[in-house]
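Omission of a single protein chain aside, the complex is shown with its protein chains in their original locations.
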Amino acid sequence: MRTKYKVFTAAILVAILALAAGCGGSKGGRAGKVVIGSKEFTESIVLGEMVAQLIEENTDIQVERKLNLGGTKVNFDGIRNGDLDMYVEYDGTAYTAHLGHTEPITDRAGFFDQVNKELQEKFGLTFTAPLGFNNTYTLAMPRKLAEQYGIETFSDLVPHSRNFAFVGTTEFMARSDGYEPLVEAYGFTFKSAIQMKPGLRWAAIEDGSVQVIDAFATDGNLKAFDMKILEDDKDFFPPYNAAVLVRMDTLEANSGLKELLDSLGGRLSDEKMQELNYRVAMLEEDPADVARDFLKSEGLIP
Amino acid sequence: MEFLNYVVHNAPTILDLTGEHLQLALMGVLCALLVGVPVGIFISRHPRWVGPVLWITNAIQTIPSLALIGFVMIFLGLSRETGVTVLFLYALMPIIRNTYTGVTAVDSGIIEAARGMGMTSWQILRMVQLPLALAIILVGVRVALVTAVGTASMMSLAGAGGLGELIFAGIDRVNTKMILGGALPAAMLAVLAEVGIGALERKLTPGGLQPTR
Partner (left out) sequence: MNEIITTLSNPRIQQQILEQAKEHLMISFSAVLLAILIAVPLGIFLTRCERLANPVMTVVGLLQTIPSIALLAFMIPLLGIGWRPALAALFLYALLPILRNTYAGIRSVDRGVLEAGRGMGMTPLQLLFLVELPMSFRVIMNGIRVSTVSIIGWATLAAFVGAGGLGDTILSGFALVSTGLILAGGIPVTLMALLADFLLGRLEKAVTPRGLAI
């Protein structure tokens, strides 16, 4: 009688564990279905929507969205193990974060192709045609403050940095092309440096508790918060050309997909991207709507 | 006002997420029932185990949710399974504890009588103890479900979806409409679970055991 219960309970536990472990279908490189990821900030979500709608409206491929999934590493791990088929990535990010390079870049013109080639060889992933804008990391501070101190470049900021508080995204604070190496390269001495989720940094700027943030060049909030982008005079940051990063086996399994994704090439300028970001971030429009408007205006979807 | 517009415009998404949210909570509680009830019955028969089992489940409750999500994520990654597992773990204590209390609360006199009538232990369990313990177990289910619905808001961080997606996206973009759009349905689900199971409890409790008002 006693052993009955033990066996019963054990069986249940095993069943549960088996259920949990066994849950997970086939991944990556399937024909007829793609999973699209994105990072956790506005631009990534808008672009993710764009790619999703482009595929949905032009093919029979079933699209599953996993937007706002997480940081760079989460997306990259996802695409590598097949949980994701594609997401929009930046060549500079791939260079440092995925390919692990630390050497300074000598050939800026051929950078994108060089990175692409390496991704293909090392990971079986490829960029399709670059979208046309360079969303470089930069530092930004309130325009009035910059003018008051006469700060135009990163180097200008260095002597004043001990008067300022810095906030960066979690990712920026930890990346090898991020906060620590930047501080080392320039010699900043910020009076404090904390991390926050991307959107919240702006609340911190607004209430004045921080003055300098890691900004993306196409961030929609820059205009709204009257921020000045400082010039990276020592060329610390690599270029960050955006393009769709996709599994090569997914492209092979779905004919016409590569051409479709390439059709997005060169369609977005820095200004255009910033405008789209602005609409979502400040005007609180739905990323799906903004993406749809853009695709329609470019004649990419009916 | 603006918020109503937002809800109307996004109703399909909100409903989708609410469904996902409820599903997560229900799966977690269901798994906790499948494991917790047998365990509760087991420890009622083996008093030696009562201390350790209750201590473990209490310790699990004390683990902060963000930490537990992190720990489970180490093994199961970003997935629905992670979300369900965390909710399952949190639902264990109310269920195990209430099953144990319910089963042991049945008057030993009644059990004697049943044994006198020739019932086997298994029959006593099935026909006497469980029905009488049902009311108490249901209270445990209610507590477990209401907690699960609340905690499920965090599960979007674990990649499990649910209304947390909307809440966190709203926090990220400092967009109050999105935050409300996620928080209100979540709060309503919690209240619904509380009231709904409360009503079920009253219906299933044999008249003699109803709490006096």
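The letters A and B name the chains in turn, as written, and every chain counts its residues from 1.
The rule we apply is simple: a residue touches a chain if its C-beta (ideal position, glycine included) is under 8 Å from a C-beta of that chain, and two chains touch if they have at least 3 such contacts.
As the structure is a prediction and not an experimental result, all values here were calculated from the model.
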Q | Residue among B:M73, B:V106, B:A160 or B:I197 touching the omitted chain | A | B:M73
Q) Among B:V7, B:L134 or B:A183, which residue is in contact with the omitted chain in the full complex? A) B:A183
Q. Which of A:Q148, A:N163, A:T189 or A:S209 sits in contact with the chain that's absent?
A. A:S209
**Q.** Options A:K197, A:K223 or A:R292, residue touching the unrepresented chain
**A.** A:K197
Q.
Touching the absent chain: which residues on chain A qualify?
A. 70-71, 73-74, 77, 167, 170-171, 173-174, 194-197, 200, 203-204, 207, 209
Q: Tell me where the left-out chain touches chain B, residue by residue.
A: 59, 62-68, 70-71, 73-74, 146, 150, 153-154, 157, 163-164, 167-168, 170-171, 174, 176, 179-180, 182-183, 186-187, 190-191, 194
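Criterion: only the chains that are shown with their structure count from here on.
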Q: Determine the centre-to-centre distance between chain A and chain B, using the mean Cα coordinates as centres, and give it in whole Å.
A: 37
Q | Residues of chain B defined as touching chain A within the complex | A | 9-10, 31, 34-35, 38-39, 41-42, 45-46, 76, 78-81, 84-85, 88, 121-122, 159, 165, 168-169, 171-175, 177
Q) How about chain A: which of its residues touch chain B in the complex? A) 1-2, 4-6, 8-9, 12-13, 15-16, 20, 23-24, 40-42, 68-70, 74, 78, 83, 197-200, 202-203, 280-281, 284, 286
